[in-house]
Structure formats: C-alpha cells, structure tokens
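Read through the structure below, which is laid out as structure tokens, and then see the notes.
What you see is the complex with one protein chain gone and the rest in place.
We just call them A, B and C in the order they show up, numbering each chain from 1.
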Amino acid sequence: MSSNSFGHLFRVTTWGESHGPRIGCVVDGVPPRMPLSETDIQPWLDRRRPGQSRFTTQRRESDTVTILSGVFEGVTTGTPIALVIANEDARPKDYDDIKDAFRPGHADYTYFAKYGVRDYRGGGRASARETAMRVAAGAIARKILGPGVTVRGAVIQIGPHPIDRARWDWDEVARNPFWSPDAEIVATWEEFLDGVRKRGSSAGAVIEVVASGVAAGLGAPVYGKLDADIAGALAGINAVKGVEIGAGFSAAAMAGEESGDEMRMKDGRVTFLSNHAGGVLGGISTGQDIVARFVVKPTSSVRIPRRSVDRFGNEVEVSTKGRHDPCVGIRAAPIGEAMLACVLADHLLRHRAQCGSGDDAPAQ
Amino acid sequence: MSSNSFGHLFRVTTWGESHGPRIGCVVDGVPPRMPLSETDIQPWLDRRRPGQSRFTTQRRESDTVTILSGVFEGVTTGTPIALVIANEDARPKDYDDIKDAFRPGHADYTYFAKYGVRDYRGGGRASARETAMRVAAGAIARKILGPGVTVRGAVIQIGPHPIDRARWDWDEVARNPFWSPDAEIVATWEEFLDGVRKRGSSAGAVIEVVASGVAAGLGAPVYGKLDADIAGALAGINAVKGVEIGAGFSAAAMAGEESGDEMRMKDGRVTFLSNHAGGVLGGISTGQDIVARFVVKPTSSVRIPRRSVDRFGNEVEVSTKGRHDPCVGIRAAPIGEAMLACVLADHLLRHRAQCGSGDDAPAQ
Amino acid sequence: MSSNSFGHLFRVTTWGESHGPRIGCVVDGVPPRMPLSETDIQPWLDRRRPGQSRFTTQRRESDTVTILSGVFEGVTTGTPIALVIANEDARPKDYDDIKDAFRPGHADYTYFAKYGVRDYRGGGRASARETAMRVAAGAIARKILGPGVTVRGAVIQIGPHPIDRARWDWDEVARNPFWSPDAEIVATWEEFLDGVRKRGSSAGAVIEVVASGVAAGLGAPVYGKLDADIAGALAGINAVKGVEIGAGFSAAAMAGEESGDEMRMKDGRVTFLSNHAGGVLGGISTGQDIVARFVVKPTSSVRIPRRSVDRFGNEVEVSTKGRHDPCVGIRAAPIGEAMLACVLADHLLRHRAQCGSGDDAPAQ
Partner (left out) sequence: MSSNSFGHLFRVTTWGESHGPRIGCVVDGVPPRMPLSETDIQPWLDRRRPGQSRFTTQRRESDTVTILSGVFEGVTTGTPIALVIANEDARPKDYDDIKDAFRPGHADYTYFAKYGVRDYRGGGRASARETAMRVAAGAIARKILGPGVTVRGAVIQIGPHPIDRARWDWDEVARNPFWSPDAEIVATWEEFLDGVRKRGSSAGAVIEVVASGVAAGLGAPVYGKLDADIAGALAGINAVKGVEIGAGFSAAAMAGEESGDEMRMKDGRVTFLSNHAGGVLGGISTGQDIVARFVVKPTSSVRIPRRSVDRFGNEVEVSTKGRHDPCVGIRAAPIGEAMLACVLADHLLRHRAQCGSGDDAPAQ
C-alpha cells in the first residue's frame, strides 16, 4: 500500500517535487527481453512538455529522461526500471509570496491540514510536474501492450466550446496546439483563450481518451473492474473533477433497449453494433474501443485577486503571478493517454496471471 | 492484490454468486473495542432490499445478515469480521433460456471471454446481489467514522427527469420509493417509470452522495487521492458509467476565478465561501461536505427483444423475462453511500497511520 | 494490506475464532475452468484433524468443509472460493479459569496489550484452529500447481530425538501417528511423549517440507524471493521459532566450495550435483527439490503450574486443564505442506504474469 505508487503488477512509483533537484519514478513488473531505450520514452514526454505555445506555461524544461536501471544491452531485464528527469527551470523564489498563504482551488490548504508542513515551491509534490513521470511510465506501458494497441487522446471542449464530433479527425490532433481532433474549433479556442489570458483568468477542458485493439477479457467483475480502475486513474490526474466511460452521463436519459449494445457475428467474430458501453461490460473489456472522458477544472492560479487565508489565520488576498497554463487541460491529453495505457498494461499482466496467455486461453 | 477486495487498511473481501447458497464478506482492519452487532448493519441492508415497491425487482430476500467472527461480547476484537447472508429466493431455472446466449449490455459475453466458463444464473458473480455485502461493510465503515460523520445519498435524476435542486430536502428521501430529495418530482418519476415498465424497457438514473463532518486532511496528493479513490469506488458499482466530484463536468465551462473556492476565517476557523471542489482539493479533504455523483445506465435486462449471439457463434434474439429492476439506479443510492463510507474509513486509518491521531496531529 | 490475508495473486483470507460458530476462508485469484469439489480438499483436512491418536488434542471436530462460491458445475469460475467449516466441539466454558489470566507462552498477554480486549475462548483468533483453513487453501494451491508438483512434509525431530535421515522413507509417514519418515524412531517418540503427557508437560518438534517437480524460475531476486516468502510463510505458523532452507544453519560451518552446488549436463538438461541451496538460488527456484525445515516450540498449555499475571495486574498461577496437543508440532506437518503449496501457487501466478507461460517463456 502506497500513496505514491500506481498499478499492481505493472507498478509505477513516482517521487519528486516541482522545484526539487529531480523528479523520477520506478517502474516495476515489466516483462523481460523487451527492447527499451530512452528513445521509446522521450517522444511522449516531448508532447507533454510545457512552453510549446502561448497557451501553456512558459516554464522551460527539456524533460530529458534517463534510464538508470532495469535495461541491459537494449532490453529489459525484468528488474525495476528507474527513470529520472532533472528540474532545470525551477525558480523557487517565485513562490515567496504565497509561502504562507493558501491559494484558492489549490492543494495548499489541504496539504498543510494533513501534514502540518509543506513544500510551497510550485505546489511541491502536488504539482502537475509529477505527471511527466506518468507519461514516461505510460510509454513503457505502451511497449507492453504492443503495437496492436493504440492509445490516443484529444481535447474535445475548452471552456464552453465543445468540438463538433462529426468533424473528428485523429490526424488533426498533432497539427494544432490544443490537441483538437476538430480543425474548425481551433480558431474559436484561440480567441477564447487569448481573452482568458488577458483577463488573468483561466479555463477548463474536457479530454477524451481512446484505446483501440484491446482484446476482450481484461478486467474483473467486482472490485478489479477495468472501467473502475480507468475512472480512478483518470480522476487521479491533477484538477480532474469528473470521468465518463462510453455513454457516460448521457446514459441516464437513454432507454434500456438503446443503451445495451447489440451483437451480431461478422466474419466469424462477435461484433457490436454500437459502443455505448465504451468497451467495457461488467468491468471486463469487450474488444471494442475503450472510450473514456474526463474534465479538467480551470487552472486555479489566476491573476485576478481572490480572497483567502494564510497559515496563521489571517485573511489575505491572493493573486498568482508565476508561470502557469491558462488552461491546464490542454496538456492533460497525453497524461490521460498515459494513465489509460498504464491501467491496460496492469490488467494485461493481471489477466495473464490468472487466465494464462497460451493456447489454453479462451476467446482472445 | 485481489479483484474481490476493496480498500487497503479498512479492507473488504466479498464472495458469492447471485444464485449460490450464500453471499458473504470479510471486513478486516476494524479497530478493536468498537461496539458492533447485527443491529448496526441490518437497517442499512433493509434500505437496499429488493421488492419494496413496484419499481424494484420482485425477488424476495430478507437479506438477514449474521456476524460469524470478529465480535466478542458485543465489541470488535480487531480480528476479521465475517458476515453472511443466505440467498433465499434464488431461482436458477429462470435462467435456462440465456444459459448460452449473451444478453446485450450484460457481463455475459465479457465474462465468458475472460474465463471461458460462467455461472449464468442471474449474472453469477457479476450480479448486483453482491452489493448487499457492500452495504453491510459500509455499515461498519460508518461506525469507524463515528457519529460526527454523516453519509447520505439521493437519486437526482431518473431517465430524462432531473430534480429541482432548489427543493432539496434530505428528510424527503425516506418518504418516497425513489430516494428523491425533491417531493414534487415523485409523481413525474412514477408516471415515467410505469410507462417504462409497460413497454418492457428500462431507465437510467443519477445519484448524489454527500459526506458531512469529514475532517480536513484525509487523502494524499498523488496516487492515494481521496477523490480518485471515491471515483474508482463509485465507478465500481454495477452499471455506473460516469462519476463527478463537486462541480464535475460543469467545471469545464467555469472561469478559474469562479471555480476555486475562496476562503475566509469564521469563528477562528477556515471557512470556504463555495464548494465547487466537492470537499477535496489536491486529493485531500478540505473539511467541507464531500459531494460526488454517479450515473447508472438503464437496466440491461429488458423485455423488448434484442439482437445478440450465443457462445456457439449463432445469432440469436434475447428477451429477458426474469425479475428485474426497471431502474436499477433507484437502489444504487445506499450502495453509493456505502462505498463512500468505505473509502472514508480506509483513508481515516491510512491518515492515522502516517500522521497520527493525537495532540500532535495538525489541523484536525 | 491485510493481517488476515496470505499471498498476492493466489490470495487467501481467513476468518474465525477457536470457539465461534464457524471458521472460514476466501481463496481468490484461482484460475478458471479447474475441476474442484469438496473431495479435493477434505482428504487434506482429514490428515490434520485432531483426535486421531492419544498424542493429539481430544477435541472432536469432523472438520467438514463446504464450498460456498466460486465453483459452478464442478469447475472453478475465476471468482472467489469461499470455504467454511463448523466448530462442532467448541466448549467455551473450559476457558472461564483463564478468562483474565495470561497463560505463559501464549498470545494472551500480547493480544490484550495490542487490542485491549480479547476472545479468551481457546485462544480466539490466535488458536491453531485457524490452520484448518490453511490446509484447505493449500489443497486448492496443489490443484493449481498440478500433478507434476508434489508437496510433502514429515516430522524429523520430537523433543531431543531426531530421526535417522538414512532411514528416510516417504511411505512411512502415513503409517504412524507422528508423520515420521523413519519407522524406527516411532517407538522412541511414543515412549518419550507418554512421559511428557504424564508429567503434564509438552514437547517441541522439527518438521521438514519438500516440494518436488517445481520448475526453475519461480521467485525474484530482491524482495519477492521465493525462499524469503517460504520462510515468512512457515514462520507464520503458530508456535514456529525458526526456519531453514536447504543446508540451513549448517551452512555457517561449510566451506564455499562445498556449499555452492555444482552443475553438469545430463540428458541435455542442467543437473545439480548436490542441493545445499534447498532448491532456491538468489531467491529463484533451481528446479531441484525445494527443502525447508521449521521448529515448533512445545505446546504452551501445560498442566504444570506456572507463574503469571492477570489483566488486573495480579500475580497468579496458571495450570491449563483444557484439551491440548502435548506436541503441537505433530500436526504441523500438513500445515507446513499447505503453506509451501500456497507460496508456490502464488509465485507460479506471479511468474506467469511477468514472464508469460507460453512458448516464448524461457527455460521452463
């Protein structure tokens, strides 16, 4: 039991604070003899890296990852893989102002209530900087899932502006700074976010993550439900306030005969005629795309002054001047992808443990 | 690691199938010297019990719980508490029709894909019958949380009909068969569900659960986040497709200065001026009400015939004739409460382990 | 994390007290489609059952096991298997004398020191009665290991009288009431134990357990060491004060060139020329027999009066009159076997999770 580890058999333990010397993680349970090097991980980190447009924080980090163990002569050895990234652009002085004050919407107050002490520099352990290690671990998870499984994410709403799903194009995601699958919404979002930035405000977002190529049979019917683990994983990303699988909250207004996805045979295989389940039934994957969404609240750090208190019980005003994402949700897409990949890799190993993986395994 | 256990220090392991002889659970980690008897548990089970109105399944179960261990002379001894409930109205014959067919929207297909065998009687292990043990465990969790903490749930939407939150009255919940906190919506829901039943269809629902009196400081900033654990716990209830904490998906369209709850001092204590966070910031409780919502999809068992396949690869039509809830969400309120109580009890023990509970503990 | 569960992927959770209505366990993680019924479990329980000779406790228990879940139409379904045994000959009144006194050598004092309350009837949870469930779980573990793996145990010393290893005959074990593999020591032990019983004293014993047919490759090099898990499992049996693997404590006086088992090829396979390692090198199985020994201290309940204190701080004399094994070690052999089988089954699943089990798996 650990509050800094994620997963069971594919198990990630992260460490490090926003403005400490380094952040890192240990990835345990990785199968042996799997080719792995930094070049398998770095591209995914590069996608999450800050400072790539005016819509993300201007903190400059190369986020160069180094593998310190667990890989020998180009392949995994079955031992723990330690990854480390240096914090290059840490500026602890930026935070002297809020050393004693609790920023509204931040973990400042609760962290202090719990531990009676806090590393106030950039949120310390509660910083989104930790998510770099999730992306790194997710890159290893993808290798375990193999080339047959694709895990992708897209931003589908910023502020009050959702995309038009009819225009969904996965290729578009890499072409704009917003991870939008809808080319036409980009101009709207740019204008909207420029206004948000100028006002010293911030905006929320909704992200959708999709895993394709996942075999039927991952998960378990009661407490190891695949969708419950995905929901917990996505809800565990900083600033997330809600998670949906498949039809999500729209399922409330559906009729039962509409909600349950019908099945037919096609080319000798079971085929579903719709995917309101989001690829998971009774906690176990169906073989369809696994579809999940999560909402990221607006960045809590805003320039607009806000009422708060400090650790001595004084009432204060807090206005954040540091470097921040006006919409932290934009960079959440690769993190969501990584968490989904980690859950799937963990469940793949869990399934293999109980049900085997050879010719005796059913239906996969 | 277990797919049939829940929680870490307050740890619940359940067992049993819908139409087996008994269902049961083992509750481990309970503090010693805590008064406990069946009368602390039975009332919560009675609230979940089927057959209390025409809107729930007509299966007749007394759901009488027996404590088999862990309690001596009226108090807990610190050893595992085994609870058992007999299945009285099991009718395995009802399921002969769907022995080989996979019901759309059910775990039938995925269960078979995973294990290559299934107990088809009433969903076997995937049945909502298992949730009786969650409610029982939740009753013990409430005892650990103590009388200062209240965990309540209400149905806030059935089908397309949400309640009017302005009319919220907790006392109303016990007065109608729908767990509605809004007296005026009841007639609408009755009429709607009677239509649903007549058509042989089913309906979805949204449930809200609220914990009051929880101290600030429960949870952890990264992977042991209180809200992530709540999200995972609620998403792990049968048929749940989405979960929200506090503002939930509405946070996407909020401005940052609106979303972050401001703080002032009141009577020497930190007070929040709003609760968009739903009582959790950075994964740690704030001391405000913890507020979560989840959506339950329409019951997958409908009389309306649906296209499906069977285990031999034949295309079939499935029409469910057994006893089922037309809106399984109605009975999900006590289950949601129970899961929330279990998460809180677990985190209370986890907090006490790391941070202590005496005079040296900060801010609680 | 639980103090009443054992194993990780093959996971056993036990519950129940010596003089409660029932004892039971939940066995989770069992692979599906494995034939299983009570007749697979009962014979192992019968071997452990008390009252089979004058050298074991006269408590009369049929120890009839019932499977309550997890098996359908004769095969496991992949869901938790609940087992239960009734306590038939519980006589709580026998313990009124020691209700407040702490018996020397027993858990009475420490249990009270920890929990501030105790079920004094027959040791409550600390009773060896709990080990019946270990034996039952071990029977399921054996099924997972398959017919190629044999797990056997023998008593190799009672009091100061060790067997002569040159006379070791596994078939002899079932022919005497002491689990002795050496027919000639039996008379010595009978005479010795009759004397012990008459004096109201008790005796210790050493047990050896051996697993044959275990493939090379189970375990892990650092904290999931197979031998460390075996040592922990055997040391966790009631009254055990020491554990050895292979050469054990005699390794201290060996020379390095003697201790390290040499290897040669035989019929195209790696063969070891000795087995001082006890079948485990660097925490991983070698493919040789896994050999472990453990010592069971003399039964703490003796008729000879002993000095003690009670819960009120009074000095008292304690003389135990209940039904007890004069040498509890005799019945420890089947328990040691069961724990070894459970560890092996757990590691088999753990190995399969990380390293697979098909044609791609090396060297097994």
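As a convention for this text, a residue touches a chain if its C-beta (ideal position, glycine included) is under 8 Å from a C-beta of that chain, and two chains touch if they have at least 3 such contacts.
Treat the numbers as computed from the prediction; the structure is a model and nothing was measured.
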Option touching the unshown chain, where C:S37, C:S53 or C:T110 are the choices: C:T110
Hidden partner chain, touching residue among C:V206, C:I335 or C:L348: C:V206
Contact set of chain A toward the excluded chain (per top definition): 1-5, 8-9, 11, 13-17, 20-24, 26, 28-29, 32-33, 68-70, 72, 75, 77-82, 114-119, 124-125
Chain not shown, touching residues in chain B: 1, 9, 29-32, 78-79, 221-222, 349-350, 352-359
For chain C, the residues touching the chain missing from this view: 1-6, 8-9, 14, 102-116, 123-126, 130, 157-160, 196, 201-206, 216-225, 227-236, 238, 241-249, 251-265, 268, 270, 273, 276-278, 280-287, 295-302, 304, 306-309, 313-315, 329, 350-351, 355, 361-364
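Quick note on the criterion: only the chains that are shown with their structure count from here on.
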Same vs different contact residues, chain A with chain B, by half of numbers used: same
CA centroid of chain B to CA centroid of chain C, Å: 39
Chain A and chain C: spacing of chain centres that average the CA atoms, whole Å: 45
Interface hub residues of chain C, defined as touching at least two other chains: 1, 9, 29, 32, 78-79
